[in-house]
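One chain of protein is taken out of this complex; the other chains stay put.
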Amino acid sequence: MANFGGHAIPGTFFLLYGFWLTVKHVLQHYWRTTQPKGRQVMPPFFKRMEYIEGGFKIFASFVGIMVEQFVVDGPHAHLYDRENASWVKLMNWQHSTMYLFFGISGVALIASITIKQVPIGVDRLALSFALFVEGFLFVYHVHGREPLDAHLHSLLLFAVFAGSASTLLEVVIRNNILLELFRADMFMLQGSWFYQIGVVLYPLNGDKWDLKQHDNMMFVTMCFCWHLALSLLLVTCTAFIVWFTTTRCSTKRRDIEIGMRNTSSKTSSQKALLEESDEE
Amino acid sequence: MANFGGHAIPGTFFLLYGFWLTVKHVLQHYWRTTQPKGRQVMPPFFKRMEYIEGGFKIFASFVGIMVEQFVVDGPHAHLYDRENASWVKLMNWQHSTMYLFFGISGVALIASITIKQVPIGVDRLALSFALFVEGFLFVYHVHGREPLDAHLHSLLLFAVFAGSASTLLEVVIRNNILLELFRADMFMLQGSWFYQIGVVLYPLNGDKWDLKQHDNMMFVTMCFCWHLALSLLLVTCTAFIVWFTTTRCSTKRRDIEIGMRNTSSKTSSQKALLEESDEE
Amino acid sequence: MANFGGHAIPGTFFLLYGFWLTVKHVLQHYWRTTQPKGRQVMPPFFKRMEYIEGGFKIFASFVGIMVEQFVVDGPHAHLYDRENASWVKLMNWQHSTMYLFFGISGVALIASITIKQVPIGVDRLALSFALFVEGFLFVYHVHGREPLDAHLHSLLLFAVFAGSASTLLEVVIRNNILLELFRADMFMLQGSWFYQIGVVLYPLNGDKWDLKQHDNMMFVTMCFCWHLALSLLLVTCTAFIVWFTTTRCSTKRRDIEIGMRNTSSKTSSQKALLEESDEE
Partner (left out) sequence: MANFGGHAIPGTFFLLYGFWLTVKHVLQHYWRTTQPKGRQVMPPFFKRMEYIEGGFKIFASFVGIMVEQFVVDGPHAHLYDRENASWVKLMNWQHSTMYLFFGISGVALIASITIKQVPIGVDRLALSFALFVEGFLFVYHVHGREPLDAHLHSLLLFAVFAGSASTLLEVVIRNNILLELFRADMFMLQGSWFYQIGVVLYPLNGDKWDLKQHDNMMFVTMCFCWHLALSLLLVTCTAFIVWFTTTRCSTKRRDIEIGMRNTSSKTSSQKALLEESDEE
């Protein structure tokens, strides 16, 4: 991980996952608000999305663990070196542990879709655990580094623990679009901040940052707020585009199905449903 | 900001905003409690109030950012000075960032009124973000100052973070008059405390305070509690005057409309409605 | 306050207030669980209890402030001594501030009973503020003392802030007997711990405690848990006695009113009501 690429890869993953979550939850929200009140069985399309997400998580975690373990300078599944009386490549083992918990959250997601007896909310609880473990290991990861390096990573922890807390809240408060988008936002923020860490610690143009200067720390704190504003903008735009496209498509389909019809009454009932589901 | 005026201006803004919030929420609460239970569409008068508030926030944030950037000794939109390898006027950039988030909260407020698809509660979430970012930047703002100076600013953080937390709670618990007045109170407290900071650090009569004396810190802590008591008094009085005036006016209007009528039965049903909406 | 009596007086007050709260809330809970579901208007007896409590709080706070100000070595309402450029008797001013907020909570209690328009929960919010301000001032009260002294006072803060948090929760969750008894318990714990502080710092038999020995701190921590157990026992016994007496009395009265009757059916419906009100 000690290079720019090692921060860009997780950053890209988290950014894309944030996008995916935004799209998924806006679609689900659209479906919830346009359904009549009664029987709300999730359509197969959403189930398939969850299967893909869960499957990808399990696959990516497995690959991640394998790479961390069997890369050239990795621990190759050795934990303790008896000859030197020292632990072998603890950093790789830590990353493997993080991947393991994201893998568990993938298993929980698929189980909660497939098996009827699994209590609702297990997927969110497992995701909350995964984020907590990531943050928990990061806290000790940072120990004894330069001030700016430590500060950059501790700012990351804000995004990680805020995401973990909001996901835990979702176990109790279900189907709240704001909480769901907040989670997506925290993943995006995490992703973009990974890039920022890479840029500061391993600058591509070679200009080293002074890791002890106080002004740099002040700039970095402010920069975190800019990333937050940017991630909010990204989530808002993505949500708008998805909502707009979906409304346009479904309106067209209905028009075709039942010919020309005045849809103004539908829109107002949509609004009422929207408000009801938000107030729950 | 390093003078009395630089603290009096934001102080005045926050105080007035606290007053505005008190008036707005008491009016809304009056309207909620006097409406019959069924269809509760917000009347255009309240919508217009929200538009004015949102518009003012966006306008004030824009002006604030412009002033911070293009004031005589400002950064003039330059962030990094390559020649001296140093950041340009980070303090002004920090203030601009704070204004930016209050501007975002204004946009969210207007969007949540105008666009039907925007989930309810977005305005509160954005305001909570704005307060959080303000507090977040203040934490590092204070670094390395004199004890009394740091203490004064850390007391301000109590008002800021308490306001942020209660506003976040309003995303889930809607239309609770106590939470809404608590938010107004925290803005007033913040405003009056800005004045206090100005008075202590840049005394108008010229007597410098000893920034290291422990007794001064103890006094300042106690003084913060007095500001809290004062702001509670201000909110209570404002709420009482608004409620009293509104009741008087609306009673008169009804008397004129339908002639003389015994209003005692109305009052008791008002009370019942009041209790119901509070217990929700 | 720097003697045993100065800790015994607030200790006695808080202990008695804890008892009063237990009795009051058990009576209210009994009344809630035995009422039929429909119209639940608080009987005048409970209103009178609240008036007495509120009136006593205002009176006691007023007396407290007067005593702290005009006692022989008090500040006599002087805050700043210009000649010596120092604050006058800040400790007395701090105690006056604490009393002020308990007085405010008394005013809020009476207002919430008397005036119909006051939102429900204001009394709890004001009490929560009073406890918060007490703890808040204590935090800086303790600064720079001996380790055992500081530890004794910081343990007190657990009871104060736990009480403040649970009272704040009561603003949202109304009529939950467990929360109400928890509050009573925290007042009792605070009261008994004031006695303990007095005993340790100003021992009646004259044996001074070593304020720096680690074993003393460990004992004091454990002793706090014993006070907690004791206060739980006191609340439980008080609640049991009040409940038992009330049931006995009201059963007798009903028997007299409508002659001999089998009350077994009543008891089972009581139980059902009890469960319903707790699950809310």
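Worth pointing out:
When the chains are written out, they are named A, B and C in that same order, and each has its own residue count from 1.
The rule we apply is simple: a contact is a pair of C-beta atoms (placed from the backbone, for glycine too) under 8 Å apart; a residue touches a chain by one contact, two chains touch by 3 or more.
Remember, predicted model here, so these are calculated numbers, not experimental data.
In terms of the touch definition stated at the top, the absent chain reaches A, C within the entire complex.
Here one chain is not drawn; of C:I177, C:I197 or C:L234, the residue touching it is C:I177. From the options A:F129, A:W193 or A:F224, the residue with contact to the unseen chain in the full assembly is A:F129. Annotation for chain C: contacts to the undisplayed chain at residues 29, 173, 177-178, 182, 214-219, 221-222, 225-226, 228-229, 232, 243, 267, 270-271, 274-275, 278-279. Where chain A meets the omitted chain, the residues involved are 86-87, 90, 93-94, 97, 100-101, 104, 116-117, 119-122, 125, 129, 133, 136-137, 140, 143-144, 171-172, 174.
Assume only the chains that are shown with their structure count from here on.
Interchain contacts link the chains end to end along an open line, per the touch definition above. Chain centres here are Cα averages; for chain A and chain C they lie 45 Å apart.
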